[in-house]
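Yeah, one chain of the complex is gone here, protein chain that is, but the others are all in their spots.
A and B label the chains in the order they appear, each numbered from 1.
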Amino acid sequence: MIGLSSYLVLAALMFSIGLFGVLTRRNAVGILLGIELMLNAVNINLVAFARFHGDLLGLVFTLFTLSITVAEVAVGLAIVIVIFRVRRTVEADRLDLLRW
Amino acid sequence: MTLEAVGFWVVAVVLLASSLAVVLTPNLFHAVLYLAAALVATGAIFLLLEQPFLFAVQLLLYAGGVVTIVVFAIMLTERLIGERVRQTSRHLVNGAIVAAAVFAGIAGFLLRSPLATPRPGPVDDATVAIGRALVGPFAVTLELLGVLLVTALLGALYFARSDE
Partner (left out) sequence: MTPDVALPLLVLALPFAAFLLLAVVGPLRRTGRPAGLVSIAAIAISFAAALTVWARELVAERTWGWIPADGGPIATVGVLVDPLANAMLVLVTLVALLVQVYSLAYLGDERPGALGRYYTYQSLFVFSMLGLVLAPGFVQMFVFWELVGLCSYLLIGFWYERPAAARAAVKAFWITKLGDVGFIVGIVLLWSATGTFEFTDLFEKAQANALAVPGLATIMFLIYLGAVGKSAQFPLHVWLPDAMEGPTPVSALIHAATMVTAGVYMVTRTEPLFALVPEVLTLIAWVGAFTALLAATMACVEGDIKRVLAYSTVSQLGYMMAAAGAGASPAGFLHLLTHGLFKALLFLAAGAVIHAVGTNDIFRMGGLFRAMPQTAVVFVVGTLALAGVPPLAGFFSKEAVLGGVWEAHLTGPFLMLALTALLTAFYMFRVVFVAFFGRAHAGGHPHEAPWLMRGPLWLLAILTLAVGIRLALGGGEAHEEAPGWLPPLSVGLATVGFVLAWAMYQRGAVDPARVAAVLRPLDYLARRRYGLDGLYAGVYRGIILGLSRLIGWIDRYLVDGILNALTALTLRAGDALRYIQSGRAQDYVYGVAFGVLLLFVWAQLWRR
């Protein structure tokens, strides 16, 4: 029988992989992809909890998260394109205008 | 091993494999395709959790929407650069250690938490209930979400517009 913790551990693994991607990718688009993975892991958590607790709230929130993620991706990619136009690069570690 | 368990393990393996591929493949375009696979696998997880509606949404929004946008963006930047965008990584060891530590933290937390493992019996399709909730108690949130999406759309348009 697949229990709740199985889903949660799976989500945790996916989350960590996403985090790894965010930490290691040089390309801004790659970082965004990592973020997508992390968000999806969260969604798995939400749905799993909702299912195992018989609670509708998790499902509704999943819908919201999905929608917001889409918006985030749209804006994020737009920013990436603008940055690329201005700096001629999408390498995240060269985007350090805000440093000391 | 029940059917559900088989399904879970298969989906889990696909999911993790495609996720790893997303963060490791040097080809950005491939990474996006692997992401699509991971997203579909996530949708499959939803199916395993008996949420077909969410599965549908996941397919439409993510696999259909997000992936498309990302592909567009990549093609746009590649066209601007004029060469294929290489996807390189840095500090792989550091990232792996930190990610592993975070996972260990979460897993340790999960192991020590008393989780209600018994799964309730099969449920009806939750779509109707979700719909009622969205126009009922969450109506305002839904409207706000609409505003957010419009704003994001306009913002993205503004950012991505051509200079002239």
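FYI, a residue touches a chain if its C-beta (ideal position, glycine included) is under 8 Å from a C-beta of that chain, and two chains touch if they have at least 3 such contacts.
What you see is a predicted model, and the numbers here were worked out from it, not measured in a lab.
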For the chain left off this view, which of B:A101, B:V128 or B:V150 is in contact with it? B:A101
Cross-chain touch to the chain not pictured, restricted to A:I31, A:V60 or A:A78, is A:I31
If the hidden chain were put back, which residues of subunit B would touch it? 94, 98-99, 101-102, 105-106, 108-109
In the complete complex, the non-displayed chain touches which residues of subunit A? 19, 22-23, 31, 92-93, 95-100
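One rule holds in what follows: only the chains that are shown with their structure count from here on.
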Inter-centroid spacing, subunit B versus subunit A (mean Cα positions, whole Å): 7
Residues of subunit B that touch subunit A when the two form their complex: 2, 4-5, 8, 12, 15-16, 19-20, 22-23, 28, 31-32, 35, 38-39, 42, 45-46, 48-51, 54, 57-58, 61-62, 65-66, 69-70, 72-74, 76-77, 80-81, 85, 87-92, 94-96, 98-100, 102-103, 106-107, 110-111, 115-117, 119-120, 123, 126, 129-130, 133-134, 138, 141, 145, 148-149, 151-153, 155-160, 163
Subunit A - residues contacting subunit B, complex: 1-10, 12-21, 23-27, 29-30, 32-34, 36-37, 40, 43-44, 47-48, 51-54, 56, 59-60, 62-64, 66-75, 77-82, 84-85, 90, 93
